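Report on one structure; see the data block that follows.
Only one protein chain is missing from this complex, and each of the others stays in its spot.
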Amino acid sequence: HITEDTSDLLQHVKFQSSNFENILTWDGKLESAPDTVYSVQYKTYGEGEWLEKEGCQRITRKSCNLTVETSNLTELYYARVTAIDGAGRSATKMTNRFSPLQDTNIKPPDVTCIPKVRSIQMNVHPPYTVIRARNGHQLTLENIFQDLRYHFNLRINHTYQMHFERKQRKFEFFGLTPDTEFHGTVMICIPNLFKESAPYECQVKTLPDRTWT
Amino acid sequence: DGVAVLPAPQNLSMQSTNMKHVLTWSPVIVPEEIIRYSVEYQGEYESLYTSHIWIPSSWCSPTQRPECDITEDITATVSYSLRVRATLGSLTSAWSTLKHRFNQNSTILTPPGMEITMDGFHLLIKLEDLGPHFEFFVFYWRREPGAKEHVKVVRPGVLPVYLETVEPGAAYCVKARTFVKAIGRHSAFSRTECVKVQGEALPL
């Protein structure tokens, strides 16, 4: 009995996660026949049962949102996809063990840069996630990661930089020259898990000093 | 093991500075022949629990030079045993083992190199980058009686880093030292550097 190699039907089954929005993605055959359908199951590590993901049974797209099903941050999960093509050939592949805490990527913060005459203020908006507490309250990254810090950086015409690390979301760079261009960045850093967001960047110019005019 | 007809490497010695660890030994000389060396190590765990097991070093199994950078192999703050042997074709020497076990907490920490500059009324510092193990504690104060000493943890980088906005006519002093979290030790302080800020001192 010769078992047919169907590995080409299905590759790279993995979670793509940002701020705990957990999307399962995969690739099919390069010239994937339009009649190939995919079905998704998921399970908690250490439990016996695979559960079918409603809404991702016999679908033709190559992604499935498992955010709700994998929203317990202290759990570890697996997901698997079964592909069946028009000729009835099938293949099943599983993800690595998925840990929302360790594996989610951190999105750049949303920031407002406010230029003044001799200072620039940076206000980070609350970094909300899709995770809700038991009381339904939407959690921010600060609620989830106790060691979260914001890295505020201001570069002064390629000659030097001002760098500050804070737990608070608001920071003001003082002692700046009026009417001058600055390049600001803010990053979210979670040292314990070696996580660092991509930087939010703003190009901003201090206001002219009109006190003596 | 192969028949040990080659002399074993002698005079094994460890040099460790700023968390860079290099094992050296006297070369084994066989005229007109290329001698290769293999280095292996054992952490305290291996010595206690699996004493027959030695781990080949990352960069020197084999090597032709009578030295080996084992920085990437010494990754825990425990004592390590290290051994070297020579090989020539199928001939193999006996192992030579470093006399004293090595622990990275004995590394020599040098005061950091630093450069103090000004840009307008901004006091700036540039620090040499010593690698991922190192944090830099920078102490700075205004040179006047009773002045408060400020401390800042600074990350080395390509550009100088802002320390403080200073006042015209005043003088400020800076010194720095490194801290290595993995071994919980500081270096000695760098030399103190002072700078005088141009311009007239502000009226009181």
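Letters A and B mark the chains in the order given here, with residues in each chain numbered from 1 onward.
Simple rule for what comes next: a residue touches a chain if its C-beta (ideal position, glycine included) is under 8 Å from a C-beta of that chain, and two chains touch if they have at least 3 such contacts.
The rule we apply is simple: contacts and distances are computed from a predicted model.
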>> Name the omitted chain as UniProt records it, choosing among "Trafficking protein particle complex subunit", "Queuine tRNA-ribosyltransferase catalytic subunit 1", "Chloride channel protein" or "Interleukin family protein".
In response: "Interleukin family protein"
>> With the missing chain put back, one of A:N19, A:T36, A:T70 or A:S99 would touch it. Which one?
In response: A:S99
> Which one, A:Q16, A:Q138, A:N157 or A:N192, makes contact with the chain that was left out?
Replying inline: A:N192
> For the full complex, which residue in B:L159, B:A182 or B:V197 touches the chain that was left out?
Replying inline: B:A182
> If the missing chain were put back, which residues of subunit A would it touch?
Replying inline: 43, 45-48, 74, 76, 78, 96-97, 99, 101-102, 191-194
> In the complete complex, which positions of subunit B touch the hidden chain?
Replying inline: 43-46, 48-50, 55-56, 58, 72-73, 75-78, 181-182, 184
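As a working rule, only the chains that are shown with their structure count from here on.
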> Hey, how far is the Cα centre of subunit A from the one of subunit B, in Å?
Replying inline: 35
> Any idea which subunit B residues touch subunit A in the complex?
Replying inline: 119-122, 124, 154-155, 157, 159-162, 165
> In the complex of these two chains, what residues of subunit A are touching subunit B?
Replying inline: 155-156, 158-163, 174-175, 177
